[in-house]
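Supplied in structure tokens, the structure appears directly below.
Missing here: one protein chain of the complex. Every other protein chain is in place.
Presenting chain A:
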Amino acid sequence: MKLKIALFGIAKEIVGSSALDLTTPDHQSVAGLMEQLRTQYPALRELTSFAVAVNSDYATDDYQLQENDELALIPPVSGG
């Protein structure tokens, strides 16, 4: 399936774009997607952490992604 992932902060700099189009196996889990991203962009491994947001909420590792999910890569937040 095809996914579109919004990117912010340092993740945007690492990928070099504010959004990423990615093809993944159907029913890819969040953990699987994160591993796919780390493989494609090794600099992500150097971050303190990163999370995946699905439809404006933090997703758990075992969540199975769907093609129409609104996805974003969330590097360590630093608001306030």
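Just so we're on the same page, a residue touches a chain if its C-beta (ideal position, glycine included) is under 8 Å from a C-beta of that chain, and two chains touch if they have at least 3 such contacts; residues count from 1.
Going forward, contacts and distances are computed from a predicted model.
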Listed names "Acyl-CoA synthetase (AMP-forming)/AMP-acid ligase II", "Molybdopterin synthase catalytic subunit", "Glutathione import ATP-binding protein GsiA" or "Sugar ABC transporter permease", with the criterion being the UniProt name of the chain not displayed
"Molybdopterin synthase catalytic subunit"
Residues belonging to chain A that touch the chain removed from view:
6, 8-10, 13, 46-48, 53, 56-58, 72, 74-80
